[in-house]
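Only a single protein chain was left out; the remaining protein chains are all shown in position.
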Amino acid sequence: MTILHDDRLFDAEPKARGVARALYETVKDLPLVSPHGHTDPRWYAENAHFPDPAQLLIVPDHYVFRMLFSQGVRLEDLGVPTADGSAVETDGRTIWRRFAENYYLFRGTPTRMWMDHTLATLFGITERLTPANADATYDRIAELLLTDAYRPRQLFERFNLEVISTTDAALDDLRWHEMIAQSGWNGRVVPAYRPDSVVDPDFDGFDQNLDRLGEITGEDTGSWAGYLEAHRQRRAFFIKHGATSSDHGHPTADTANLSANAASLLFDKVRTGTANAAEKALFRAQMLTEMAKMSVDDGLVLQIHPGSWRNHSPAMMTRFGRDKGFDIPTQTDYVGALKPLLDVVGTEPDLSVILFTLDETSYARELAPLAGVYPALKLGPPWWFHDSPEGMRRFREMATETAGFYNTVGFNDDTRAFPSIPARHDVARRIDCAFLARLVTEHRLEEDEAHEVAHDLAYRLVKQAYRL
Amino acid sequence: MTILHDDRLFDAEPKARGVARALYETVKDLPLVSPHGHTDPRWYAENAHFPDPAQLLIVPDHYVFRMLFSQGVRLEDLGVPTADGSAVETDGRTIWRRFAENYYLFRGTPTRMWMDHTLATLFGITERLTPANADATYDRIAELLLTDAYRPRQLFERFNLEVISTTDAALDDLRWHEMIAQSGWNGRVVPAYRPDSVVDPDFDGFDQNLDRLGEITGEDTGSWAGYLEAHRQRRAFFIKHGATSSDHGHPTADTANLSANAASLLFDKVRTGTANAAEKALFRAQMLTEMAKMSVDDGLVLQIHPGSWRNHSPAMMTRFGRDKGFDIPTQTDYVGALKPLLDVVGTEPDLSVILFTLDETSYARELAPLAGVYPALKLGPPWWFHDSPEGMRRFREMATETAGFYNTVGFNDDTRAFPSIPARHDVARRIDCAFLARLVTEHRLEEDEAHEVAHDLAYRLVKQAYRL
Partner (left out) sequence: MTILHDDRLFDAEPKARGVARALYETVKDLPLVSPHGHTDPRWYAENAHFPDPAQLLIVPDHYVFRMLFSQGVRLEDLGVPTADGSAVETDGRTIWRRFAENYYLFRGTPTRMWMDHTLATLFGITERLTPANADATYDRIAELLLTDAYRPRQLFERFNLEVISTTDAALDDLRWHEMIAQSGWNGRVVPAYRPDSVVDPDFDGFDQNLDRLGEITGEDTGSWAGYLEAHRQRRAFFIKHGATSSDHGHPTADTANLSANAASLLFDKVRTGTANAAEKALFRAQMLTEMAKMSVDDGLVLQIHPGSWRNHSPAMMTRFGRDKGFDIPTQTDYVGALKPLLDVVGTEPDLSVILFTLDETSYARELAPLAGVYPALKLGPPWWFHDSPEGMRRFREMATETAGFYNTVGFNDDTRAFPSIPARHDVARRIDCAFLARLVTEHRLEEDEAHEVAHDLAYRLVKQAYRL
């Protein structure tokens, strides 16, 4: 295939390339383990055909439309739905043509690599996307999407996915997961417990969400004790449906360790809507510690994804809603922020807390030193803006010397873009092999060890860290 | 020429070097576009001979004398003028000898590369500068500076400068630009609107500067409305003289979005000298937003150069004045700081705001995500301490994956050191070609695309971004 070179992402230097190739050869076909992501469980439950190419590949992918928007293409013209339902472009072919005309904007970005990989391996397209071949490409993809081989479960199997985790609101009834389980299909799709809507007082409808949490669980979510018990019940419900992790996306990594009495008083303020901004932040901080304590009991792996300034543009938020590319990373402290939680559970041998960051300055300075000593901590892979060749390389260069490989947890694709999953894992495997190849050619690691590490990074560590 | 290797700054690996060479071959002779810098328009207006080698190459270049000072050479002994006019070394040859004796201090620095390039290409010097050849080198340069071919306009043409922008105070009468325009010379020298002296309440003589602004424009700069109108007039005056941009060098990137009434009250405090430090900072912040709104109307490209702690040493400031090497970068936030401005004009398709930073940690974390989604934002090239081979490489590695190439704006030489301009552009072109060559050899970009990008980075994007 011309747009996918066999040696892509490997160093040009022949010895390093040779080692990278040999390492990659042994991991490229390992099953994909996807412990954190945002695909829709309904897809696997209903197994309906995906709609047209644009709806599959452009409209839901904020990596794609944020770049186009930055260069003056209106989101409406890309089919991104508006919050008020006002009209947007619905013709898939028109959207696809706009994308093809602007495909050069993605030069040097991971989107370009993911898209080329998807077009080549999934749709058999061997030419670079251009305005001239946009229609033919569109037709080819559209045609294939109508076939049974391109339905969600068939793609799941084709992708060699061993297991995939979705991310699910605490109040979710997990009906699609239930439906998958009942269906007799062998694909393993598990939920993850994401309680933002019931732990973040600034979340839309927080108060009603807590009422609903009480109804679902039969607990008194007007009291601190009942509220915590309701969480325990929901976590148990998720675990029964296969969950092995919870996920928390607070603005900061702040944690707190209040006395039971102080926490209860704080909860009352939050519950009655009388908490100020600092108290709301403190409540979120306290809830991370509460979740960690519950994890010690029920074994859920705790994921912390801090540091995103969500919905930075109020105008765009009003017009298009959440997750439209206007989430911007900010400086994030971990050393002071995590201390209250670590003081309580940092040396628990059975707890697993996986830390993510959008602030690469924390890799060598804070995260590797923390994960390199606290048994409860592990480092998640490069996240979001950094799940790219250069970003992954920087992560290994900055984290490995202090945290080692074995305090990291393999790769997460973290994506809504289902067809890009194999491409994303492939990039990660290649970059890890290239990094290991450098260590080997610089005689910092022997080749037999590099093979073992490559396998661990591609497959074993993620299963172990996420208990999958 | 022995001190300038044809393949300098290209990877040693032969395939990568070959690609870099091929790319560079097609861009090395493109005209230079210099949209931001600090050369003196009087040079081009009067076209007088430059004085001696030391006055041309050492005395005005703070990259040069700061390094020498750090290693114990007194600024007086380098001919740097004192604020009170007390005597300093005036013998060019003596200064040049001191420089030659200490030339080894610049090993590994961009100054070394720029100086070697200048000596070799401009003065035909093929040996490395040493104490032994200092006198001969001095004589050679001095001799050439007396010839007509080394006058400012002739060098401008020899350098293949298509256009150069100076940086000019808001109160400047632009007489030299006027004189150039009247002269019939074809060289294009444009001003840029730099209003620090009339927007920064901490600027020396701020109050008198506003009086003067009123006199020049006939507006009442005692009122907020009149003050804004005076800015509009000055901007129009600059535009008439060819300006396409304004430039703003605040201590932080803070912006504000006050109501007209609140802004007016704040102006009154600032104008009457009763504003405290926080109010002065707020005024500067508000003025960035005001300038952006004016840019929407008049089309001036807005450049923001924040994050320098100016004149860090009061003793050196007192003895030698501004711009003597004691400006030190500080941590700079953009995500929160720019939000008020972006809330107002961030999605304006016709606005162009170019962001610079002295804090490289913001490239991947803040600047690329912001420029990768807001249509009004573009990223300026690596600035000041970072306009160096390693700094430029880090910029491409950290910014490209999220912002792409097309949200960046090509190169700025940003210099007072006129003879170093070709050297600086050459370094930038080489580093960009080396970066692209790596993408090509790692099969992340195809070679025909790399050629197009190399041309865009060397020539097209800067003209487009600066509307030149």
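As written, the chains take the letters A and B, and residue 1 is the first residue of each chain.
Basically, contacts are C-beta pairs under 8 Å (C-beta built on N, C-alpha and C of every residue); 3 or more make two chains touch, one makes a residue touch a chain.
Note that the coordinates shown come from a computational prediction; the quantities given were computed from them, not determined experimentally.
Chemist: Please pick, from B:Pro41, B:Pro110 or B:Pro306, the residue that touches the omitted chain in the full complex.
Modeler: The one listed residue touching the chain not shown is B:Pro110.
Chemist: Using the definition of touch stated at the top, determine which of A:Ala169, A:Ile239, A:Val296 or A:Val373 touches the missing chain.
Modeler: With A:Ala169, A:Ile239, A:Val296 or A:Val373 as choices, the missing chain is touched by A:Val373.
Chemist: Residue-wise, where is chain B in contact with the chain that is not depicted?
Modeler: Looking at chain B, the ones touching the missing chain are residues 5, 7-13, 66-67, 69-72, 104-110, 112-113, 128, 309, 312-316, 325-326, 328-331, 358-361, 385-386, 388-391.
Chemist: For chain A, which residues touch the unseen chain?
Modeler: Interface with the chain not displayed, on the chain A side: 11, 13, 15-16, 333, 335-336, 339, 342-343, 346-347, 349, 361, 364-366, 368-375, 377, 397-398, 400-407, 438-439, 441-446, 449, 452-453.
One rule holds in what follows: only the chains that are shown with their structure count from here on.
Chemist: So how far apart, in whole Å, are chain A and chain B when each is placed at the average of its C-alpha atoms?
Modeler: 40
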